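The complex is shown incomplete by one protein chain, all other protein chains being positioned as in the whole.
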Amino acid sequence: MNEFMRKLLMLPPQASTLARSIDYLHYFVIITTMIGAAGVAALTLYFLIRYREGTGRDRNPPPDTRPHHARGGVSLWFELSVFGGLLALFVVWWIIGFSQFIRIAEPPPDSMTIYVVGKQWMWSFAYPHGAGSNGVLYVPAGRPVKLLMTSRDVIHSFYVPDFRLKTDVVPGRTTQLWFEVKEPGRHPVYCAEMCGPGHSEMRAEVIALADADYERMIQGLAQAQVAGPVQGLAIPFEAEPREPLSLAAMGQRVAAEAGCLRCHTVDGTPHIAPTWAGLYDAVIPLADGTQLIADAAYLTRSIMDPAAEIHRGFTNVMPSYQGILTAPQIGAIVEYIHSLRDVSRSPGEAPLPAPIQGTVPLVTPLEGTAPGEPRAAVPNSTGATP
Amino acid sequence: MTSYLTETTGIKSWLLTKDHKRIGLLFMIATALALILGGVFALLLRFELVNPGPDFMDGLTYNRMFTHHGIVMVFLFMVPVIPTVFGNFFLPMMLGAPDVAFPRLNLASFYVYCAGAVIVLASLWFGGVDTGWTFYTPYSTSSPTAVATAAFGVFVVGVSSILTGLNFIVTVHTLRAKNLKWMEMPLFVWAIYATAIIQVIATPVLGMSLTLVAVDHAWALGIFDPNMGGDPVLFQHLFWFYSHPAVYIMILPAMGVVSEVVCTFSHNRPSSYRAIAFSSLGIAFIGFLTWGHHMFVAGMSVLDVGIFGILSMFVAIFSAIKVFTWTITLKHGRIRFTTPMLYFFGFMFLFVFGGMTGVAVATSSLDVHWTDTYFVVAHFHFIMVGGTLTMYLAAIHYWFPKMFGRMYPERWGLVGATGVILGFIFTFTPQFLLGNAGMPRRYWTYPAEYQWLHVASTAGATILALGLVVTLGYLIWALFKGPRAERNPWDSRSYEWLAPTPPPVHNFEAPLEITRGPYDYHLPESP
Amino acid sequence: MSDHGPQSSAPRVGIQFQDLAKQEHAAHFGMWVFLGSELLLFAGLFGLYTAYRVKYAPEFAEAVHHNELWIGTTNVVILIFSSFTVAWAVHSLRRDRRRTTLWSLAITLVCGLLFLVFKGIEYGMHFQEGVFPGHHYAYKEMPGHGAQLFFTLYYFMTGLHALHMIGGLAVIGWVTARVARGRTTSAYPVPLVLGALYWHLVDSIWIFLWPMFYLTTS
Partner (left out) sequence: MDKTEPQVMAEREHPGSGAKYVVALIALLCLTALTFGLHYVTVGELGMAVALTIAAVKVAIVALVFMELREAMVATRTVAAVAVAFVVLLCLGVFADVGFR
């Protein structure tokens, strides 16, 4: 029955744990709708034929002489029960639908987190282990996955028809979406909010892997064993570290490799470029006399276009990293700067947070850190700062 | 007595007329041009979608095309069409009044509409707009296209809408003929009155939000710009505070036409006058409480999802009351099956299906899958085209004799109506399935598995367009060659039929005194 | 709004109206519908103010503190007084006291201009500090997004209100001229009544803007 209805309505496969129950409500609602519309049309047609002019039936009832705005036709009780019943039906839809919506909106506490960045016109994914991918989202099957999503430019919408899920990806905010894929497989991802000329090419793919495959995949020990060509803008998996890293640790590594730390210090020491210590969310003076808050948006802009807003007291010597660093890499650097937020801007005033040794857990508590709490762990993986 | 058509002659006597009937005809020409333009855009879109890959457009062109299809159809056709054409022409006549309350304001409204339309179309010249008719920020404030021009044009059209609404509200309150009580007004008047309330209340909010977008686009005010702490979702709140009630601006007048058509041609009084009249007001007011159901996945609070979800369920009940009342009205009638009745039959199926899928998409968990897919596209076209456009066509046929003094050819009418309704069903039923299958809206290229449904939809659109062309053809023929019409060819009891055909400048030979209700079919016709 | 504004003191009834009372009622009622529509023009901005105030409560309070309380308060008193004078003008016209009417209207006009002058002074003070709307905002002491949005809204709402003020001045000026020429008299005071209604609406909106933008609540 489920399969028959699903195929009849051309619904895609029910790949997430929530999909089937949502589809059941779908069948209920659509069947009722069809019965309603067909019933009204049939009744109308019946009356149109039965009471057509010249059949003789048209003169059956005695002329109704009550004023035209008096009630007529059918009994009040009949009407009330029709509308009461209809309203009750709609309210039942609402109750089921809204309770399902609450389940859709609240991820289970044990979900693993993946960061999603939408930008014109591609999807980037950053994993807790520090790896990143564009165009293909790898997830473990059978485990709840929570996506924390934001946009670099305009509103996008992350839509996976096979999961029956979609959430807008809004710049300046983080929205979330969670799902649990039932089995390993591939599922198309669309952008569902008009975002410019490339809107219809802003597609991606979710590839669900068995747990063990996922672990190997993400640690770079093995390539995904998935049959068939990769669709859309899929770009091969990149940047697999040898050991699991937090996003901030990943940022630290990228910053070192890309040469950022040759000019930017991380302990507040004055150098060629503004220090990253305590920079995040700080109010900084600009060369043109204005001020702004060094938030994620500003930091990102400065990496892409350093000359636009120069910190007062510094000369611009920095090249643009647009096209050199990938979106997840930039996100990781910003996250790294974020992790240095509570470091004092002038050295000696406050002790630096001690570098944490060793590896960090697979699922890092990055998103849970509130101001005042210790920042995310930063393993000193690459050794000395150049 | 000379008719309003021939009382004075010359271009100037038309362009500077203060006669509500002539202004109605001016609007009829202007909105028909908008319909043709929007229809051409729609056909181009449909033919681009025949193949999954690019055909004769690129992404930007396609985006501009659907944006202009939306803006032209919504703001230049659907919103103004029935109130400004048939409301203008028949509202005063149904009240037994010689004109609307403010005739000069009425003419001003026409020219403001024209100015707005010209500005909207001028934006095409300046590179078009590619944001969709919804103008969502921050895309709309950063798009390099002529967003500010188009937004300003829509603002100006909105002013016209407010002026018309204001005029109609005052007309209903002050110009009812002697002895014409509120509960004896024809039901079309109630529908137009309820529409006018929405126009006056909701349109300024749209005006303000589009002004914010236009100013932001032009001078970077950044009130919705996330880089400056703004919240783009707030724009959606303001936009839908107008644009959801705007759906009722579009459908309520069509419902008014249904009430008139069904009573006249079934020769019966409405099974409950009060139910139809008051549900119009109910729709007008409850319709304002549901705007958030367009934003379930936009990052709105779960609380708001719940509130707007349940309120959306209530508004559907009022439409259900109307549908039910119309159906029962047929019972024990003496039904004459004419072209307007065929449109009515089509309406009953399309509107009920479209309306109930509306309740379905307001069901929050289902909306998560459906929103921004072709399902929503199909749903609102069922309401807009299946509801409003069919009843607009029914209204043209129903009132054609009174407006022009000639009859349209009935057989051709039935052929045209069949084409329109069948074409419509073939166009939009596949789109429901496309939406179910997960095809997002506003895509110009798409995965190949969706192709056959797109081909079916395009074929349907072609039939729909042919139906409309046939209709336009025989109506123009009938305008000049149709047989002369009597004063009351449908034997209706509504008051506008008491006037001569076509009516003289101030509508009635003598001030009308109301002695019976507009649906007193048990009484013999006595003018 | 008075579609059939009489050209002489003898009122002319439009063909569509049954009598003069209906016509007066139509004009009056139409004006009220228009005022309702005007109010809704501000509704979106009130909504935005609500939202951003919730989101940036501390910064809003600080920014409110920065606005010149004395200017806002003087302006609220000025407008309340002008509302009284315009009401008094209507009252006097109905009693055929043309001189009082004209004086009341003149005071109203002066009040309106005074309001705009104060508003201009305040804008000037803001500009000097670099408090500009939107991207052009450059005030160093309050660099936060909340303050920036507050001032953008401030410019938008007070600016829109000032535009209405200018419109109101034009209407009242036009009515004053009509009264002075004896075209609007107690026989048909509708143009003055309608102008006054509009003026009161502009006043009422400022009564709300005053606590929103000037009374600190930190």
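A, B and C label the chains in the order they appear, each numbered from 1.
Operating definition for what follows: a contact is a pair of C-beta atoms (placed from the backbone, for glycine too) under 8 Å apart; a residue touches a chain by one contact, two chains touch by 3 or more.
Remember, predicted model here, so these are calculated numbers, not experimental data.
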Of the chains that are displayed, which are in contact with the missing one across the whole complex?
-> B, C
Full-complex contact with the absent chain, from C:Arg12, C:Arg95 or C:Lys140 = C:Arg95
Touching the hidden chain, out of C:Gln16, C:Asn67, C:Ser83 or C:Thr101, is C:Ser83
Residue, one of B:Phe27, B:Phe41, B:Phe77 or B:Trp291, that touches the chain absent here = B:Trp291
Contact residues on chain C toward the hidden chain run 21-22, 24-25, 28-29, 32-33, 35-37, 39-40, 42-44, 46-48, 50-51, 54-55, 57, 61, 73, 76-77, 80-81, 83-84, 86-88, 91-92, 94-95, 186, 189, 196-197, 200, 203-204, 207-208, 210-212, 215-218
Spell out the interface residues on chain B facing the chain that's missing from view.
-> 173-174, 182, 197, 201, 205, 231, 233-234, 237-238, 241, 288-289, 291-292, 299-304, 307-308
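One rule holds for everything that comes next: only the chains that are shown with their structure count from here on.
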Can you figure out the chain closest to the middle, judged by Cα centres?
-> B
Between chain A and chain B, tell me the centre distance in angstrom, where each centre is the average of that chain's C-alpha atoms.
-> 36
Which residue numbers or ranges of chain C touch two or more of the other chains?
-> 144-145
Give the residues of chain B that touch two or more other chains, as numbers and ranges in rising order.
-> 229-231
In their shared complex, chain C is touched by residues of chain A numbered 283, 285, 289-293
Which residues of chain C touch chain A in the complex?
-> 130, 138, 140, 143-145
Can you name the residues of chain B that touch chain C in the complex?
-> 92, 97-105, 162, 166-167, 169-170, 173-175, 178, 200-205, 207-209, 212, 216, 219-223, 228-231, 234, 237-238, 241, 506
